[in-house]
Structures are given as structure tokens and as C-alpha cells.
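Comments concern the structure below.
Right after this comes chain A.
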Amino acid sequence: MNTTMEGLVLAGILFTLGLISMLIRRNIIFMLVSVEIMLNAAGLAFIVAAARWGQPEGQVMFMFILAMAAAEVSVGLALILQIYHQLKTLDSDEASKMRG
Partner candidate 1 sequence: MSASDLLSLLPLLIISGSAVIAILLVAIRRNHRVMHAFTVFAFICALVALYFQPYAVPYVIAPLFVVDAFALFNTGLILLAGLSVLFLSYSYFEQREERKEEYYILLLLATVGGMVLVISQHFISLFLGLETMSISLYGLIAYLRARERSDEAGIKYLLLAALSSAFLLFGMALVYAESGRMDFTGIGIYLKTLHAAPVAVVAGFGLMVIGVGFKLGIVPFHMWAPDIYEGAPLPVAAYIATVSKGSMLVLLMRFYRDINGYEYTILWWVFAIIAMASMFAGNWLALLQQNVKRLLAYSSIAHMGYILIAFLAGQEAGQEAVIFYLVAYVITSIGAFGVLALMSDEKNDAENLEDFSGLFWRQPWLAAIFTGMLLSLAGIPLTAGFIGKFYVVAAGVDAELWLLLVLLVINSVIGLFYYIRLVAIMFQPLPGPAVRRRMPFFGIFALSALMILLLWLGVYPSALITVIRDMMLTMG
Partner candidate 2 sequence: MILLAFILLPILGAFVAWLSSAVHRSAPRWVALLVMLAGLVLSAGLWWQVQDDVYFVGDHWLRTFELPWMPRFGISFSLALDGLSLLMVVLTFFLGALSVMVSWNEIKERVGFFHFNILFVLGGIVGVFLTMDLFLFYFFWEVMLIPMYFLIGIWGHANRTYAAFKFFLFTQAGGLLMLLSILGLYFIHHSLTGTFTFSYFELLHTQMPLEANRWLMLGFLIAFIVKLPAFPFHTWLPDAHTEAPTAGSVILAGLLLKTGAYGILRFVIPLFPEASHYFAPAIMLLGAIGILYGGKLAYAQTDFKRLVAYTSVSHMGFVLVGAFAFNALAYQGVVMQMITHGISTGALFMIAGSLYERLHTRELDRMGGLWPALPKMGVVTMIFVMASLGLPGLGNFIAEFLILAGSWQAAPWITVAATIGLVVATIYSLRIMQKVFFGSSQREYTLPDLSLREMLMMVPLIIAIIWLGVYPQPVINVASRAMPSVAIHSSK
């Protein structure tokens, strides 16, 4: 066993956790959080890969991921506020006016 493998496995586990929590959580905020977890898991994977090849690109990528995640969260929270104003709840299942 070497570090790359372990790192990737760890990332994988994180990713899966995020995924599962996204499936089981109904609260939109928590869903957002779990997406963030997944994104960071991906970021971790990049770090590991970069470490394996000793290249900077991986870290660069991670930076971008962070930035993007932040942006996403900000927009996301704004939208969540709107949703809350209208639905008076954060239950994602409530936000299903459109169907069929």
C-alpha cells in the first residue's frame, strides 16, 4: 500500500459520505453542505494526485475548487433565503411545484 492509494480511498470515502448525506437530508441547507463536502473530497483527490506527481497543478485546481465552492454557497444561500420567504420551509421536498 502507498500513500496515493490511501489518499484516493479517503477522498472516495468522503465523497461517498457527502453523496449519502445529500440523499438522506431533506433540508436544503444540509444538502448544500453535503455538496460542499463532495467538492472538497474531489479537491482532496487532486491534492493527493499532485503530491504523487509532485506537480503544482493539483494545488492550483484545489484553489479554484475552493473559490468556486464559495461562490456557489453564496449564490445558494441567497436562493435559499428566497425559497424560505416563499415556502416558509427549507424542506426540499416542498420545493416541487413543477412536475410531470
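The candidate set was assembled so that all candidates are chains of the complex that A comes from, given by their letters.
Please note the rule applied: a contact is a pair of C-beta atoms (placed from the backbone, for glycine too) under 8 Å apart; a residue touches a chain by one contact, two chains touch by 3 or more; residues count from 1.
Bear in mind the structure is a predicted one, so any value in this text is a computation, not a measurement.
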Every option in 1 or 2 belongs to the complex, but the one touching chain A is number 1
Candidate 1 partner, complex, touching residues on chain A are 4, 8, 11-12, 15, 18, 22, 28, 31-32, 35, 38-39, 41-43, 45-46, 48-50, 52-53, 55, 57-58, 60-61, 64-65, 68, 71-72, 75-76, 79-80, 82-83, 86-87, 92, 95-100
